[in-house]
Every structure is written in structure tokens, then in C-alpha cells.
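Here the complex is missing one protein chain, while the rest keep their positions.
Chain nomenclature is as follows: A and B, assigned in order of appearance, with residue numbering initiated at 1 for each chain independently.
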Amino acid sequence: MRMASQELQKLLMPIDEDLIFKSGNPDDLRLGDLITPIADVELGNATAVVILGIPQHIGVERNNGRPGAAGGPTEIRRALYKMATHSISPTMQAGKLMIIDAGNLDIAGKTLEQIHDEQHDVVAGLLRKKIFPIILGGGHDIAWPTMRALETLGEKYGVINIDAHADIRPLQDGKRAHSGSAFRQLLDVEHSHISAGGLVEFGLQEFSASKEHTSAIKAAGMHVMMLDEIRMEGIAFAWQEALGHATTSANTYISLDMDAFASAFAPGVSAPAADGFAPWEIAQCIRTAARNPALKIFDVAEMNPEYDVDGRTAKLAATMIMHVLSGIAERIKD
Amino acid sequence: MRMASQELQKLLMPIDEDLIFKSGNPDDLRLGDLITPIADVELGNATAVVILGIPQHIGVERNNGRPGAAGGPTEIRRALYKMATHSISPTMQAGKLMIIDAGNLDIAGKTLEQIHDEQHDVVAGLLRKKIFPIILGGGHDIAWPTMRALETLGEKYGVINIDAHADIRPLQDGKRAHSGSAFRQLLDVEHSHISAGGLVEFGLQEFSASKEHTSAIKAAGMHVMMLDEIRMEGIAFAWQEALGHATTSANTYISLDMDAFASAFAPGVSAPAADGFAPWEIAQCIRTAARNPALKIFDVAEMNPEYDVDGRTAKLAATMIMHVLSGIAERIKD
Partner (left out) sequence: MRMASQELQKLLMPIDEDLIFKSGNPDDLRLGDLITPIADVELGNATAVVILGIPQHIGVERNNGRPGAAGGPTEIRRALYKMATHSISPTMQAGKLMIIDAGNLDIAGKTLEQIHDEQHDVVAGLLRKKIFPIILGGGHDIAWPTMRALETLGEKYGVINIDAHADIRPLQDGKRAHSGSAFRQLLDVEHSHISAGGLVEFGLQEFSASKEHTSAIKAAGMHVMMLDEIRMEGIAFAWQEALGHATTSANTYISLDMDAFASAFAPGVSAPAADGFAPWEIAQCIRTAARNPALKIFDVAEMNPEYDVDGRTAKLAATMIMHVLSGIAERIKD
């Protein structure tokens, strides 16, 4: 089975090979050593994960945010491919798990609307082939074409957005999407396939998200879990509750906006917050979720290298992706 | 009722209007949208909070510290007025809570002693009118004129200083106050109105505060809660103990030195410490305290923009102020 049709592959741009770190040492394999180039993938019976970059921040600029997230895919990859593969390399070496870097969506000369359409087409194509997409933003508007692909798939699904912000601002002029509108676009879908109560906004901050916005989410029958409430309840319990809402079907999508972390840990984001999650909190959440076969898509948004400090945020994003990959490997072994 | 006499208003300087962010969007109100300018305040029956800046670091320089805290009020306001008002906007819109920016104390050409006298006069004036002052430092010497205003008020009071340092160094030449002397000045008051045991130094660090200094506080019948002890006990219990000491009367003052936080979270301070509180720890403490009508004054000291990283510390200070405002709003609703 080919990973993607030639038509879809035309939408993609290969990345600079220098980003794919190679240790060349069998005793110390790094993810870059085990990545499969997209050119001649034959999936066989392997579980397949595709890494796909969306190198644009057009939606951030529309939302009056600070540009820079277009550089996210490059810097995340630079960190990601140096990571030790610890528990996933045996599964990969046994041919049961393939991780493929599909490169970046080719955005040159395109409007945000065209980019979203093409992201939708690629993600829907991957989902149809039962391939797990890991999408590297870019602005958080990347969440919308992914959810639209889930709608196209036509099966019930659930979504957890880990974020300081609700991202349910209306479209501009009623039609222009931006980095703060993805979940508004979801709520506006008529006859959506999302499960009843299947959207969970996890970690929203009281001083970053308005009451009107959180009320609108609840009015739509969806769930808001505020950062302070999560802490009161304890994050392990709160996360189980979130998973309970979003994992009633076989299709769950987790979107991680890097500004959900306290800015000490994630300085390189478009809109930093002084308070927020610590790395160890989200690591455990994501790992738990990734072990469940219901998790079908993961993305990381708003990583902004312009404001990063010595690659700290890129490494944090890469660490979270490694937890997803490890969770997927653990599914296969179990 | 006028907020303050014309005489007191002469001591103040209005701030640059650009600092007061306005979203203009009723679905996404920010604190800047709801602030009342001081010019023509009529308090009516509303609970009133006044934001007052003290833009000087003369006391820091006297204490051989790093200058920069004079810029604190500006950078804290820049962050503060962009904050989402979540749970406080209904109370403000119902006219039950007013938040007034009184500008900065006009310090031009004045000695630290004159500035302290004028801060005392303004704070005492506010307290007499039952207005809640939130004071933006500036060096931590701002705590002394505030406590002197409590003495002038003549009612019993308690104080919690959240700080890595004890700030009980003696005056220089027996008369010159500085950023490390405020609580020494309090202990030296004859016939003070502070409650027995009503001063709690919370979060002092073993390697920042000498034994001689902590012993002097205890010898005065006051309380020292070291950072490591707080952690052993658990911060929730420790904070209840601190509140128990400082809230025996109807007047409690909490002073937050930003260097109480680990410098990862608060790099922009005069004297950073590698270890210290995390934002979430102090957020819960301050919110709990602010819900209690006994809390009458709050300040933030030693925020130093010269050493800040992308506004992180200014945002943290603003977040803590938002917890105070939210706690006050919750008092009114209850």
C-alpha cells in the first residue's frame, strides 16, 4: 500500500535532510536513525505515523499575534530527530511501527484558505489509510482543517484541546479563519460528527479566556476544564474525565497549543502565559492518551522559534511528540 | 463620594493611556475595558480598588541592588490591562466593583523620604475611604509607608510578606530606609497597632536570609515560615497557618516580593533566587486570602523589567493581581 496518492504527494515539500539527525550508532539510536523517507514507503502491516509540517503563521497575524510560528516545524524537527528512541526502537526495528516524515505542506504563494483546503486533503487521505498524522504547526488554525478531515471521514470523533485560550473567536468578516477561530469553526458545523460533549477545552486560563467564550462552549454541550479547576481536582483525575468525554468513539484528536505551558517552560510561543502547565503534567496526560488506540491524530501548535530560548520550547514540543510515539509503540506491544 | 481629595490627587501623575489596553469587544472584555479613569470617579456604593504605581528604585540602589524596578508599574500595567476579566466583569458591570487606575506617585525631584511620606498620605487617604489599594512597586521599601498608613489608621492589623528575604536590615546611618529595611521599620515602631504575632514572613529562603535576621523576627513575637518548612508542611496548610496569624483583625496587608518565585518563573527581579515558589502555589494562596474581606491592601514589589524575559515577570505580577481582583469580586457575589 502506498502511503499517499501521487496527487497528495504533490502538495508536499521535502525538508532539509540536515534536520534528520543520525547517530549511526546501534547502541544509541536516535529517532532520525529510524525515520522512513516518504519517497518509497511500503506500509505492509505496520502501524504508520506521518509527521507533517504546516510552516505558516498567516492565521496568527490575522489574529494580531506575534509572527514566528512558521518556523515551528523546522525547529521541532531539529530537536525531535535527536531524541533517544528508548522504548520505541524495538517496535520500529521489528517492522511493526513506521514513522514517516512527509515533509511540509507547500504553502508558497497560497492563501490561508488554500492551505487549509490542502491540509484537509492530506489529513483526510492519511486517515482513510489508517495512518496516524502528527501535525507540526504553525498557528493554531491548523486544528480546523484537521477537524474538517475528521468530518469528511464521517465517523464519530472527540477532541481535546490543551490550551490557555479557548480559540472560539468568530471568523473575521464572517469568513476569514485565524489562529483563534478553529473551535468556533467546529461548533458552527451543521450536523457535525463530533460526539455529544466530545470537545474538551483543557487548561483554559481564567485571565486568557473570557467568560462569554467559555459559556458559549458549554452552551454547545461541550466541556471546559479551567486550569485552576484541574489543579483543585488533581490533573490525573481531571485528565481521565477529559478522556472520558473525548474518547467515547474510536477517533480522538488531541491538539496541544504550546502556550498551555507556563512560559518558563515554553518561552517560544506566540502568546505566552506566566502560569500554566509544567512539562511533567502534560507528559503523563499525553502518554496515557496515546496508549489508547482511539487516539488517531495529534498536533502541536504555536511553537514560535522567534521567542524561544536556546531551543527550549522546540525540545518541549519534541518531547511531547516522543510521548505520543512511545504510547503508540506501547499499544502495539500490548 | 470623591475617591480622593484634590490635595491627594495633586501627588499623582496620570499614566500613558496606551498602557490601558482596550479590546472593545463585549464578548472578550479585558481589564483595560473596565478600568475607570481617576478624573471623575463617583464611588457610590461600589467596592473600590485603586491601582497606584510607585516608579522608583532608590531604595534598591541604597541596598546595593540592581536598578530597574522603577519601570515595574509600567510593565505590570502593560500586561495587566490585557488580561481577560472572566469572573470579575459581571460584578464590575453591575456597578458593584470599581477598579480605578490612580496613576503613579509623582516622584520627580523628590527624595525617598518625601516619596515615602506622600505614599503614606495617599494610602492612608484611600484606607479612610474604605478603598482597597493595589500598589505597584518599585523597590520593596514601598511596604513601609503602606504599613505606616495602617498605623495612622489606628486599627489592629496583620501583615504577610511573601518573600525570599526577610527585609529587616537596619536603616543606613540609623535613618535612611532602603529596599531591605521595611519590616525592620515595622518592628521598630513603638506602640504599634500590629496584632500580637501579626507579621508573617512567608517563603524566606535559608540561603538568602540570615539566622540573625530570622531570629530577630521571632524574638519580636512574629512568625517566620521558611520555604523548605512550607514545602514539608504543604503550602495549603502553611498558608492557612499564615492567614491565621495575620487575619485576627479586620485589616490584613499582603506584600508580594516577586523574588519569592523561582527565577525561572520570575527572571525580572532585582535579586533572583534559583529556587522559590511556582506561580500556581502563590496563585491559590492569594486568591484564598483575597476572598476574605479582611484583606485590605495588596502590593507587588521588585518587578524589574531590565532583567525580564519577554515580559514573563510582568505577566506573572499581573496574574497575581488578577487573582486579588477576582477574590474581591467573589466576596461581593457571596
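Some observations on this one:
Criterion: a residue touches a chain if its C-beta (ideal position, glycine included) is under 8 Å from a C-beta of that chain, and two chains touch if they have at least 3 such contacts.
Bear in mind the structure is a predicted one, so any value in this text is a computation, not a measurement.
Touch with the chain omitted from the figure is made, among A:Ile38, A:Val60 or A:Met83, by A:Met83. Contact residues of subunit B toward the unshown chain are 169, 205-214, 228, 231, 262-264, 267, 272-276, 278, 307, 309.
Interface with the hidden chain, as seen from subunit A, comprises residues 26-29, 83-87, 89-90, 264-265, 278-280, 283-284, 309-313, 315-316, 318-319, 322, 326.
What we mean here is this: only the chains that are shown with their structure count from here on.
If each chain is reduced to the centroid of its CA atoms, subunit A and subunit B end up 40 Å from each other.
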